[in-house]
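See below for the structure under consideration.
Partial view: only certain chains, each at its native spot in the assembly.
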């Protein structure tokens, strides 16, 4: 019943991503717009268990739309995986008269929300926030576009020095089990080769490709590698392997790491966060629950949280061909 | 007949936009991939008339994917609007054995291509390149995403100083007759109000909104105005009007201007350019003509050039409501 919702709690959970603050702002202000109270829950589910709550008015989210990270902070909570933890969390919500939850995070966070809903019939809506873009039900997760820009900006810098020295660089990027970041940032950075978990190109083909690249007259090469890649060697072993087999190359390694999670969100991520935040609150106010809001085919749509959690966001295989062509 | 195409010409025309170089690179390399010759035509249709051509191999587009502007340069051509001009252009293409054209540009450029095709039955494919996002048949034009990031980054800086001084800023952005940039960058920058050509909010409602914003406790305000806005006053007149009617505000004006057309393209624009460039060439090689390639609902699709030219890309009206809510 929509009528019942007078106070909404919002939390961020799991790995943080750029745009989370913009989403918090949108949730808080949509509550204000509809005269619903909004409670910020700190440190994700752990803060829910510890009752780390704070009322948030429209002015409390001034000047955060362009800030990376999350003002509500994030954490992984082992306690929430226990029945006792969730019970404590539920009691805290009840005692604070919170009627519904907006959970901003990734797959693990949604799974937690789903279990909580099933046990306590508590209304939950998810907003997909992760740089990995690995969530079913949305073409873009919050922070993914920003992370792509961060990666190409860094590889642009590496390219400067690579092409001044005719070097080969292996650049490892994030993405967990998915190759979205590697594939898209690789194309954007003009990488000569891209290694992703979805396709095991094999060491032989990699050497072939590098040889072809050299033969074609390229003075430097960038190979982008997804952290979840399954070529069977980590990035340092890969370097050793190429060092051994292609001594003509001066090979270097760069692991981009956590910088990919931070930074000022791109305009795309800020607008997406605003749209998703509005939709999340209004979906709760319509009396619905257990959905994730997402952007699919240019529209903000709902996907059952259960599907989001079970499904898998596929990379666009056509992009592999695009990469092969434009890196010729 | 696909069989006939042995050499493809590529040009950029109209206002330049970030991503044009990435598209040129993709066109050149897709030609190389398919063993088709590629000719760069300098300064748009004017260079076509003057025979300003240059063969482009795969290596000629090294290290341009991240460069703003267009290495082929752009120009507006009055001569191409005459029958004589187009005849000269056709003769030049024939003499250089160019069989088909890829035109990267906006509406005016496509109209030119269409007329040329009708007169000489010359195969033409268009790639939408403009920051204004005002082209029917694609959800994103090349350069639009980059321009949005440029605008929000600048307004972030203006916000720093605005909030240090409790000021009101009118920021004018590009977009010609369309409000895409203003609306999206306005939401992304957290603007208090957004004035776009598609909606005449009226001066009274603007004052109301500013008063409400002040009353709500906001310490500074940003109003984003599309250059094509139809409120009946230019941005300096608007300032005077508000100065007169709201003396409590210290009003400043900033016209962002041409910086919006430049800059390193975002990852999104680079990937989009790569996909569109591949598709443009392969569409010609399939024997098709008179299409624009575009991104619609997450897919690269073809739209007849005629529709692209006659149609109009609409803003998403739901975004106006999102803006109203999140700027509360």
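Letters are used for the chains, namely A and B, taken in the order the chains are written, and counting of residues starts over at 1 for each.
Keep in mind that, in the parts below, a contact is a pair of C-beta atoms (placed from the backbone, for glycine too) under 8 Å apart; a residue touches a chain by one contact, two chains touch by 3 or more.
It should be emphasised that the depicted structure is a prediction, and the values quoted were computed from it without experimental measurement.
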| Subunit number of the complete homomer, 2 shown here | 4
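Heads up, the rule we're going with is that only the chains that are shown with their structure count from here on.
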| Okay, in this complex, where on subunit A does subunit B touch? | 25-26, 29-30, 32-33, 58-59, 62-63, 65-66, 139, 145, 148-149, 151-153, 156, 159, 163, 184-185, 187-190, 216-219, 264, 266-268, 270-271, 274-275, 277-278, 296-298, 300, 318-319, 321-323, 325-328
